[in-house]
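The following block contains the structure, expressed as structure tokens.
Apart from one protein chain that is not included, each protein chain of the complex appears where it belongs.
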Amino acid sequence: MQIGMIGLGRMGGNMVRRLKAGGHTVVGFDVNPESARDVDGLEALVAALDAPRIVWVMVPAGKPTESTIDALKALLEPGDVVIDGGNSKYTEDRNHAASLAERGIRFLDCGVSGGVWGAERGYALMLGGDRETFEYVRPLLETLKPEGEHGLVLAGPVGGGHFAKMVHNGIEYGMMQAFGEGFATMMKSEYIDNPAETMDSWREGSVVASWLLDLFDNATEHDPELADVPAVANESGEAKWMIEAALELGVPTPATAAALWQRQTSRGGADDILRVVTAMRAQFGGHVTKVDEIATH
Amino acid sequence: MQIGMIGLGRMGGNMVRRLKAGGHTVVGFDVNPESARDVDGLEALVAALDAPRIVWVMVPAGKPTESTIDALKALLEPGDVVIDGGNSKYTEDRNHAASLAERGIRFLDCGVSGGVWGAERGYALMLGGDRETFEYVRPLLETLKPEGEHGLVLAGPVGGGHFAKMVHNGIEYGMMQAFGEGFATMMKSEYIDNPAETMDSWREGSVVASWLLDLFDNATEHDPELADVPAVANESGEAKWMIEAALELGVPTPATAAALWQRQTSRGGADDILRVVTAMRAQFGGHVTKVDEIATH
Amino acid sequence: MQIGMIGLGRMGGNMVRRLKAGGHTVVGFDVNPESARDVDGLEALVAALDAPRIVWVMVPAGKPTESTIDALKALLEPGDVVIDGGNSKYTEDRNHAASLAERGIRFLDCGVSGGVWGAERGYALMLGGDRETFEYVRPLLETLKPEGEHGLVLAGPVGGGHFAKMVHNGIEYGMMQAFGEGFATMMKSEYIDNPAETMDSWREGSVVASWLLDLFDNATEHDPELADVPAVANESGEAKWMIEAALELGVPTPATAAALWQRQTSRGGADDILRVVTAMRAQFGGHVTKVDEIATH
Partner (left out) sequence: MQIGMIGLGRMGGNMVRRLKAGGHTVVGFDVNPESARDVDGLEALVAALDAPRIVWVMVPAGKPTESTIDALKALLEPGDVVIDGGNSKYTEDRNHAASLAERGIRFLDCGVSGGVWGAERGYALMLGGDRETFEYVRPLLETLKPEGEHGLVLAGPVGGGHFAKMVHNGIEYGMMQAFGEGFATMMKSEYIDNPAETMDSWREGSVVASWLLDLFDNATEHDPELADVPAVANESGEAKWMIEAALELGVPTPATAAALWQRQTSRGGADDILRVVTAMRAQFGGHVTKVDEIATH
């Protein structure tokens, strides 16, 4: 099958390789002239494909995705399909779909999981859109997904793919937090000599066996106490969006939020909270004013 | 190898079968005369084994384990080994070990994961005790564990096996809560048509792939919205113990606790909290006194 | 001073009485013809006031506030002032201010705390807007606020009043949750004979002395165990907005969110989470299928 791929970075580039290995014809474009791009512009990309075309947008969310979709709207023809495989927020998909629909262009949003391992393991794909368009592009999805019976779903209407990916990532936050809490408890306890080896043992036969645990084993192979890993973590947006969506839906998400807040705290997010606590304690506990005293009061 | 197994319930019974299939000689005892017991008392069990004996205690934690270990203390000889494979709290192991040591009897505590699947998949085993005793009983452990390279660890000194199992179960709580939050968010959202199918798709190629997700697929196969499952969950003790241990160690466990509290709340644990909130709101919001009004104020 | 008050419900009506008692001239309007309204329409209200007019909008947030501000935009003159004293979300204020500014009409947003007690105690007022407009309407604010030196602030630019009120209410959620957790713990403990009397004792000399605690004493006077109060609580929106705002700002709000989630859970928000937990436990713990067994497993 023919496909145009816009964005040849780490993710897009690997996906192109997997698609080609699956026998598909890929026309790749990237704004970076030093990339392995096949054409030097969107016009050329569109010209190189037969209608009804399939164009996969794999560029950063926000402005880059926005302007790419705007450009494609002008270049593509009715019946063509645009797939947004980037990390767009699910609320943006309906705008993109509506805009493209003005010219009869079809739209699918696709959440992609798998990271750098996807090239080899295959990518878990979650789609949003209508069934007919999904079936039209299915041969490409079947190549990108893992070989087994799982890894591909039409989750819902437009926006559903990114919504599913957002929830997936929120769950991922909670799972990593759970493993982290367990590891940290064992690290501090005199009852456990080797926390990493203990977690490693759970990779088979235990209820917590999981791919994340397999990855953890990789990470601790040469650094069992994670001494070289900084005690700070960034966030990628999805957990925040999921918590917001759940708040609106009336669904509590304490574990997901615990994970996000731990990360925000590691970057100073709770500093002002602690200042209030310590300032109040200094007031009622005795007029402590020196910083050292306050902290240890 | 020879082993005496005390407690032939669901867990103990399955373990006996796996041990026998592995070529070991098992002498089983259970207080229930209708069980498949080989002997009708602990004295007979001890008499049937050659010294240095290995006796695996697989009975409920608390009183039953306590009295079994007391009885074995009187019957066994120096050099014999007692393994507590039940769900004892890690703090009890040191008492058991010290008591048995008075007569030269060795002790190992063993956390066992795997549930009803263990008979077939093998059991993940976490041991606490000294290396020499661990190596002595290792042939039995190798039979009980899964076939691969994982699933068995000497986690630390006496108590370490149950401590590791406790942390394992705490992590399990957090993971299930994470999956639950994701599923609940998708159930309420108009963006997702089929939450169960979406989660099912993550079983391959995604970051959250895990045995729990595989089990979830079983659970939703005939009831994709879990309509027949009650919105209430019990607790088994380990998460509570882990949170307590972590509190003492100064390690925050918000995700683990979120999971436990959600369950406690489902059984009415937060009712008095809500009464306070609603009573205060009624006070400052206007003298609402009827129950219906309070609730919807 | 002259003021037009739109909305003569419980809050607006009480504020009119307090303003009149303070010597101000109030022209009141309400869509309800059976209210104590002075005029029967906005046109008449505007006509009854001298320029530059001050009009206080005290109607429900959303559509009613929206349409009232739109109508005032057409009726008022440059230099007049509109104050939105309702529960609008802070993000709406900028739109309202910008819209009114097109006709030279000034805007202030005002968060109001005090509930039904405000009529007597005075209202805590938080304003958003420019200093000059704030000073122009200050005589009215001084009458509405409590008699002491506190209870009035220009918190920030347009939106700041409702933002401050939102944070105020979020704090209120957290405080009520804290009291609730303490009361619930005492209710269940054999160490405390009389939780309500114990909390009552803290009203003087203790660190937790507060107006909420005073209200709690009222609530428990004739029902010390809150037996007649339902274990369910509603939410009013502000805590949710505050958590969303804080998420964007990278500030963790676990106590505020705990309070909100407890309420959402009391209305069934966590049911699907618990179904997942119980369904997974039934899978790995043994093929339990009956509802009763699952719940008590």
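Note that the chains take the letters A, B and C in the order they are written out, and that residue 1 is the start of every chain.
Following the convention adopted for this analysis, a contact is a pair of C-beta atoms (placed from the backbone, for glycine too) under 8 Å apart; a residue touches a chain by one contact, two chains touch by 3 or more.
Note that the structure is predicted; figures quoted are calculated from it, not measured.
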Full-complex touch with the removed chain, picking from C:T143, C:T253 or C:Q283, is C:T253
Which of these, B:V81, B:A184 or B:V207, touches the one chain of the complex that we don't see? B:V207
Which positions on chain A touch the chain that was left off? 10, 115-117, 176-177, 179-181, 183-184, 187-188, 212, 215-216, 218-220, 226, 228-234, 254, 259, 262-263, 265-266, 268-287, 291, 294-297
May I ask you to list the residues on chain B that touch the chain which is not drawn? 207, 240, 243-244, 247-248, 250-254, 257-258, 260-261, 264-265, 267, 269-270, 272-273, 284
Given the full complex, what residues of chain C touch the hidden partner chain? 90, 113-115, 118, 121-126, 128, 145-157, 159-160, 163-164, 167-175, 177-179, 181-182, 184-186, 188-194, 197-198, 200-213, 242, 245-246, 249-256, 258-259, 261-262
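Rule of thumb we're sticking to: only the chains that are shown with their structure count from here on.
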Chain with the smallest distance from its CA centroid to the overall CA centroid? A
So how far apart, in whole Å, are chain B and chain C when each is placed at the average of its C-alpha atoms? 46
Which whole number of Å gives the spacing of the CA centres of chain A and chain C? 37
With chain centres taken as the means of their Cα atoms, state the distance from chain A to chain B in Å. 32
So chain A residues touching two or more other chains come to 207, 250-254, 258, 261
